[in-house]
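Rather than the whole complex, this shows some of its chains in their spots.
Letters A and B mark the chains as written, and numbering starts fresh at 1 in each.
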Amino acid sequence: MIGVFDHPCLAGLFADDDACRIWSAERQLQHMLSFEAAYSRALGTAGVVETDVAASAALLIEKFKPDLQQLRDGTARDGLPVPALVAQLKKAGGSLAPAIHAGATSQDVLDTALALTLRETTDLLVARLKTLATDLDSLNDAFGANPLMGRTRMQAAMPIRVSDRLTTWRAPLDAHCDRLMELRPHTEKLQLGGAAGDRKELEPFGDRVARALAAELDLAVSDFTWHAARDGIAAYASVLSLITGTLGKMGQDICLMAQQGLDEIRINGGGGSSAMPHKANPILAELLVTLARFNATQLSGIHQAQVHEQERSGSAWALEWMILPQMAVAAARSLGAGSSLCRNVTSMGGASN
Amino acid sequence: MIGVFDHPCLAGLFADDDACRIWSAERQLQHMLSFEAAYSRALGTAGVVETDVAASAALLIEKFKPDLQQLRDGTARDGLPVPALVAQLKKAGGSLAPAIHAGATSQDVLDTALALTLRETTDLLVARLKTLATDLDSLNDAFGANPLMGRTRMQAAMPIRVSDRLTTWRAPLDAHCDRLMELRPHTEKLQLGGAAGDRKELEPFGDRVARALAAELDLAVSDFTWHAARDGIAAYASVLSLITGTLGKMGQDICLMAQQGLDEIRINGGGGSSAMPHKANPILAELLVTLARFNATQLSGIHQAQVHEQERSGSAWALEWMILPQMAVAAARSLGAGSSLCRNVTSMGGASN
């Protein structure tokens, strides 16, 4: 339990149930099996194997329960779980084995499973962004007209309205939705390249299999494999950090507004202290700052991973695995915490300013 | 001469003449004066001051030669050069002073000047991306059909064609162009908020001045100020790092191809060694890797700067100044070096593989 998102205690603060489900090992494995089942069917559709063999293989794969310990041992040996999973599937498939994974490679499985995960992540984030926009609109309805001291360089500048501050928090949310939607075709796309990325093992059926497989999984299909071109992933991670950055600014502002002496916001349900029962700490506002700085840090690693040598870089690719899931959960948690925070606000600005 | 882009010797490797001109202090000052001149005119158009006074002020500003030492001293005192510049302008303007900068604030000047700089940067990068795409197409015409050993996890995998490798280098370039074009409205937009971002000092002429000013400068105008919402800047920086990332992958591949024992590429004009005259070092390919890792590092800082408290954060904003210009020059240099490198390739792949 090294990571805060998986930690029995700390997850109470950091984890996001919906996002953790999307990025769970169970769901990832489901996506990997979805790939393999759809791949078998696509081999049938494309005429590589007979359709009834393909269908039988697909059914078997869909119902398959992998041995997790073997997958873990396989990952220790091979650097990733796919060879062990495929071995399990082929063994279970017996005579169906030629309709299983033949012509595909590990990266096809993992990257396509990732594409399915990113689709669900985008669905979640877009919904959350819209919810937060509504929550901020409600705050604006309630408190927007109240006076607030505008502050620049952490010094009182000129009086503004609460709505001016809220506008800065809210305005980027629509842009983030747009960015996520623009990214869909760059990330929700099939990976199918085979051993060296050129689909050679599938020829002359490569394009046909790719199209059938993409249709099965409802993913975009591109004429080249993105095994080693990771700009889509890095662009996606950038948006995750843009989201947490916007929320981090909001969180920092709320922490500052909640200071005694400024008293520009009141929030229900602040966190307690083991030493000072009188305190109501702005836990969620602080969390937004933490998550923003976390994702801003992580983003660098994902961009480093763009230096992905040759047809597949084990080292650059594994760096994505270490970082991307955490960034996604952080972004979802940030939006969830942002909405919770808004709903607990009982006053903003006002006469005392 | 602390930075490599400004260094009398090292700039030979790192600097890019076109990008350095766009980001030079001289050009930045021109943009700041363009803002002030256009702002005076907009005050006239909007009816805040008389049009002939506005026109006279604008003419004076356009011809003004600032005292740089005073700007430097002013920056030491005020944290930015605008108050000192405005004081110089107002003093020179005499009775025209009320038509100069009245109702604007320093950030309006610097951020709008930045928008003008980013427009020129985008022009340059898009042109360079297209040039590089053409250069890679030429390599493909010349060598694309040659065999090449496909390599995964730094191990020989399966034979591919040179064109397969080239596709991975080239495919993201069009996406980068699209990304830069999509960013234009988010970055090439007027900043005009006044002291606390709400244009209050200009009321009831705020919107009119903003529209007139945006028209003068050919920038987009939004109904809210982005003083403290830096997602546009962070999104731009992300694309700069996507560009250098793509080139870094290409550079790393070329370094690997150029190894003795693999000999998959030949390049004219490799760099010399002070100890080994026989060597031809792949200097530009290495540079691409360096610039990719540099921008991936810097990107983190720009995303940290999204935590931009209240109506203006002196600390977060100054962090952008320290980092963004270097990222932009690195991206331009990367594309320039990438094209030079392509043009010096005399063979790729081939029988020896």
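Operating definition for what follows: contacts are C-beta pairs under 8 Å (C-beta built on N, C-alpha and C of every residue); 3 or more make two chains touch, one makes a residue touch a chain.
Here the structure is a predicted model, which means the values were calculated and not measured.
Q: Beyond the 2 copies placed here, what is the full number of copies in the complex?
A: My count for the entire complex in this file is 4 copies.
Quick note on the criterion: only the chains that are shown with their structure count from here on.
Q: Once you find the CA centre of chain A and the CA centre of chain B, what distance in Å lies between them?
A: The mean C-alpha positions of chain A and chain B differ by 29 Å.
Q: Looking at the complex, which residues from chain A come into contact with chain B?
A: 79, 150-154, 157-161, 164-165, 167-168, 171-172, 175-176, 179, 182, 186, 195-198, 200, 224, 226-232, 234-235, 238, 241-242, 245-246, 248-249, 252-253, 256, 289, 292-293, 295-297, 299-301, 303-304, 306-314
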